[in-house]
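Only one protein chain is missing from this complex, and each of the others stays in its spot.
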Amino acid sequence: MPQRRSFTLASHASALQHHFENIEQQKDASTIGMWVFLVTEVMFFGGMFLAYFVYRQAYPAAFASASNKTNLYIGAANTTVLICSSLTMALAVHAAAMGKKNLIVLFLILTLLLGGTFLGVKAYEYHDKWVHHEVPGRNFDCEGCTDAAHTPLFFALYFGMTGLHATHMIVGAGIIIFLIMKARKGVFNAAYHTPVELFGLYWHFVDIIWIFLFPLLYLIDRSGAVK
Amino acid sequence: MITAAPPVTPKKNYINATEGLKSWLLTVDHKRIGILYLLGVTFFFALGGLFAALIRLELATPAGDLVESNTYNKFFTMHGIIMVFLFLIPSIPAVLGNFLIPLMIGAKDVAFPRINLLSWYIYMTSGLFVLTSLFMGGVDTGWTFYTPFSSSYSNGYVVATGLGIFISGFSSILTGLNFIVTIHRMRAPGLTWFRLPLFVWAHYATSMIQILGTPVIAVTLLLLVLERGFHIGFFDPAYGGDPVLFQHMFWFYSHPAVYIMILPSMGVVTEIITTFSSKKPFGYTFIAFSSVAIAVFGFIVWGHHLFVSSQSVYAGMVFSILSYVVAIPSAIKVFNWTSTMYKGSVRVTTPMLYALGFIGLFTIGGLTGLFLACLGVDVHLTDTYFVIAHFHYVMVGGAIMGFLGGIHYWWPKIFGKMYNEGWSKLSAVVVFIGFNLTFFPQFLLGYMGMPRRYHVYPPEFQVLNVLSSAGASILGLGYLLPFCYLIWSLKYGPDAPPNPWGATTLEWTTSSPPPTENFEVTPVITQEAYTYAPEEVVHVG
Partner (left out) sequence: MASHSSPSHDASQPDHGQHHVVPKIVYFGVFLALIVLTWVTTFVSEVDLGRWNIFVALAIAITKASLVVLFFMHVWYSTRLTKMIVLSSIFWLFLLLFITMADIWTRGWMGVPGR
């Protein structure tokens, strides 16, 4: 049974914007606003998922052999890192709802570090692909790949989708830094922590995108059955 | 009518509340942002119109004697891009929607005023991108950017223009987001969903489309830019890419986009017809739900743009049937409007002229859409002037007439001035005549086989083309006239009373122009919408 917290509104009148009647309306409106924004993100990534769907079913062998060029365990480990960052973000929101300033800062910093780790690993993977001529373009060469002529489509989607995802994470990292600065100043407390909550929604969404990208990009035909 | 005393523009209103350019460029007042958008869309309308004039000038003669074909390609491309993305999509929502929705629901502003201002800056930035690409040499792919021409072979500035449109999409998304949250959470006490003005319902449906559709064209253009820049091959047949995939992704947005353009206009028309019939709209619920139905169904018909693209025949059949279905809610509205006028006390003012013109022209445009939705007929009519005439009937005869009607209807509220009724009625008639002379011949041309996007044509088509070009001149004059007398009215027009038309929606209960905070006290709604006894609206502190 979720706990209920009581809190006073009076001390935070300054956070209330002039066009809202009360802080609850403001918070409610902001939350709906963030969810509507996330809908646009679903459709935005959705376009790339469509391209993936179309081309994977058109060239299954190419996609399978190209997918096997990714490192399965690095991908799984990185997925784990991102899930940890979602946990720390949820705990940051929890700490904010409890008004525990130091915990908010701690969990935000942990989220940032975990997110940074994820991006670092991705950078390593990108470099690795570049070195092995797996970046579509002039030097592309998918060594030992079945149906190699169509493998650039897989890698185009790999870089396109993970690149878009990484861009969202970099933006998110920037916002976390901003939130950390605010949290250290004591701006967030039980009565007012909407920015932390709303950012949490964004961060979890970015995690969800990766939850789908991992199997779609890393786990195609790992048993070697498709020839 | 509310006031009996001579109307006086109130001392303090949103226009004179603060002075200076900075107070406008950094405003968070939705009314001022609406004005900023009005300036922006007017500029781009003029620019798009300039390209239209160049097109019609070239087409006055059968030979390609004004410009060469590459240049002509750029004319119709820039005309389409500017008119669709920089004029039609933002026009009514960002100008009239921004100004009126908070007023109509009794709120002080939209939910996110700063995001509202941001959306205007994003819009102007996107316009800057498009203008830059234009000055560098423009783009020649058609506004539809079909691959592989746009991705591999075009020599135009596809990346710059594509990025410009990508950016403009965010402006549209933010406007839609703001409206959805505002309508859900900022309504005045007592203002239930079914007491909302139908203008608000229309914008809610429009906002749904903006949220769900725009991101798809954003990602499509992003992929196009990546392909063109990095030769990545999403749509390139050399790597196994499918150019028809581009068309699917492009039209998944661009078809619902036409409903972004028409739904707000329908909302305007509903308000105008109701007011000038002094009668509540016939079938309020049908009008409200048909708006949402158009928004939803509009998302499942896009394949009718792909009938000749090698899309599967089965898919074509399904899209064809659905395209007939999507016409039904629009037809329902036409019945609602005419039934509203029946036994109403009809006053033929300028806004009413535009609204009446809308009904006739939109009906023609909509019905000709059904010609095109028929698979067999479309094989002959697609990519001909029939299509061009069809979409100009709905977008110009429909959407732009609605926009002009709305500007004339709410001008007294927005600027606190009345314009000259004689000149305004004359312009409406000039627009109507010019429009029909421009575009009706194009139905005939298309039926006879004249293809679109060609600047040469067989000599037997010249008479109709000349008629069309002549009509375009008259239409241009019709658009120029409001520009003159409306601006003139700002300085010399008589002051407007709060409710010159005897309308019943909330924006007419505040002064003309409204004060910055919209209402002295938040209204409380105690009766159904469109009750023709406005003095019964209660104001509670």
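Chains: A and B, in written order; residue numbering restarts at 1 for each.
One rule holds in what follows: contacts are C-beta pairs under 8 Å (C-beta built on N, C-alpha and C of every residue); 3 or more make two chains touch, one makes a residue touch a chain.
Source: prediction; values computed, not measured.
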Of the residues listed, B:Ser312, B:Ser345 or B:Thr531, which one is in contact with the missing chain? B:Ser312
Per the touch definition above, residue among B:Met124, B:Leu191 or B:Val258 touching the missing chain: B:Leu191
Full-complex touch with the removed chain, picking from B:Val67, B:Val377, B:Ile474 or B:Val524, is B:Val524
On chain A, what residues meet the omitted chain? 2-7, 9, 21-22, 24-25, 27-29, 31-32, 35-36, 38-39, 42-43, 46-47, 49-50, 53-54, 57-58, 72-73, 75-76, 79-80, 83-84, 86-87, 89-91, 94, 97-98, 197, 200-201, 204-205, 207-208, 211-212, 214-216, 218-225
Residues of chain B in contact with the chain that isn't shown? 184-192, 212, 216, 244-245, 248-249, 252, 299-300, 303, 306, 310-316, 318, 524-525, 540
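Keep in mind that, in the parts below, only the chains that are shown with their structure count from here on.
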Taking each chain's centre as the mean position of its Cα atoms, how many Å separate chain A from chain B? 35
Residue set of chain A touching chain B in the complex reads 17-20, 25, 28-29, 32-33, 36-37, 39-48, 50-51, 54-55, 58-59, 62, 136-138, 149-150, 152-153, 156-157, 159-160, 164
Under the stated contact criterion, what part of chain B meets chain A in this complex? 107-113, 173, 177-178, 180-182, 184-186, 211-216, 218-220, 222-223, 226, 230-234, 239-242, 245, 248-249
